[in-house]
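Heads up, this is only part of the complex; the chains shown haven't been moved.
Should a chain be cited, it is by its letter among A, B and C, assigned in written order, with residues numbered from 1 in that chain.
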Amino acid sequence: MEKNRSKRGAKTLAKIHASWGSPKVLTQLDDIAPDFKNMVRDFAFGDIYSRPNLDLKSRQLATVAALAALNNSPLELKAHLHGALKLGWKKQELVEVLMQMSLYAGFPAAIHALLIAKEVFAENASINSHK
Amino acid sequence: MEKNRSKRGAKTLAKIHASWGSPKVLTQLDDIAPDFKNMVRDFAFGDIYSRPNLDLKSRQLATVAALAALNNSPLELKAHLHGALKLGWKKQELVEVLMQMSLYAGFPAAIHALLIAKEVFAENASINSHK
Amino acid sequence: MEKNRSKRGAKTLAKIHASWGSPKVLTQLDDIAPDFKNMVRDFAFGDIYSRPNLDLKSRQLATVAALAALNNSPLELKAHLHGALKLGWKKQELVEVLMQMSLYAGFPAAIHALLIAKEVFAENASINSHK
């Protein structure tokens, strides 16, 4: 069963993050907290993101909205914006969500998130132009 | 033009909130800050929620996720969960989003949001059974 | 010297809070953490609020703005809104500050603060009508 959680987590994680950003965050935990890295895979991606009843694309929008509103996790917002593009959200749709966060978390939170999106879109264009 | 913002705002607001909860929050501002109540209609609903490029149903999911993660706006989360049901999200889909917020804002934030959802679902069932 | 801090703190505290609300918060600490209650008087009011270079009325505006933006201290916001009225801020000026906080902390924070202000203004009118 444990093995299934890990397998399922790795599989779901790859659907979202097989691109820039997030692996770097998790890989840095390798020496200091390897068990925690595995917990992120097993719990966050194996238990939560892999659940039925809500598609992965909708889940990704929810995560982007939450991270933008919280305004304290730029590395994770960056990784999940890459994931959102990978799962089919259009750039303009993501810009709309980030603008909307100004209503609930203030203008600075929305501005910070838009500046991170700007970086992500530039990295994404650069990846695609080198394919 | 101003008139258009107000009209558009009132129209969009009615698509989300013509139900329990939120009007109460805004109506209480009538005597102390009537201009602010109008700004919520004009800016939040007329300028932001009415924009093209992202459908209202997706916008509502983003708001529910953000308010759950912020864990400091129970009245607004309640109103927007009612709005999310009205716009077609299923109860189980909303439960999934709220559970997922535990990853970014901790377990207490997710638990508080789920307890609010429980109230909303009960109110919603009661409304529907009286139709 | 210690004695001076306490005296100065008590004197400054009385300029702000000799009215509804805040004493209740501090008095409740009497049995569980009496030293902490004294620290609030000595440090917050004796060391900080009593400093020269900025008048008490301006300090009070800053506190009201911060507590509204933080959106997690309703008891203290209530007490300091009473204090702001006592120090000469007009109701409409305080409403303006609270509305402005929507820009930095989102609409729910501003709405919550305005609803607290509504209570404070009602309590204040009731006190004045009984004088």
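By definition in this document, contacts are C-beta pairs under 8 Å (C-beta built on N, C-alpha and C of every residue); 3 or more make two chains touch, one makes a residue touch a chain.
As the structure is a computational prediction, the values presented were derived from the model and not from experiment.
Undergrad: To what total copy number does the complex in this file extend, with 3 chains depicted?
TA: The whole assembly in this structure file has 6 copies of the sequence.
Throughout what follows, only the chains that are shown with their structure count from here on.
Undergrad: Quick one: most central chain, C-alpha centroids?
TA: Chain B is the most central one.
Undergrad: Indicate the whole-number Å distance between the mean C-alpha point of chain B and the mean C-alpha point of chain C.
TA: Each chain's C-alpha centroid was found; their separation is 31 Å.
Undergrad: Return the distance between the CA-based centres of chain A and chain C, expressed in whole Å.
TA: Here chain A and chain C have centroids separated by 41 Å.
Undergrad: For chain A and chain B, let me know how many angstrom lie between their CA-based centres, rounded off.
TA: 24
Undergrad: Give the residues of chain C touching no fewer than two other chains, as numbers and ranges.
TA: Residues 102, 106-109 of chain C touch two or more partner chains.
Undergrad: Applying the document's contact rule, which stretches of chain C touch chain A when the two form their complex?
TA: 102-109
Undergrad: Which stretch or stretches of chain B touch chain A in the complex?
TA: 44, 48-49, 51, 53-54, 58-59, 61-70, 73, 76, 90, 92-93, 95-97, 99-105
Undergrad: Tell me, which parts of chain C touch chain B in their complex?
TA: Touch list, chain C to chain B: 71-72, 95, 98-99, 102, 106-112, 114-115, 117-118, 121.
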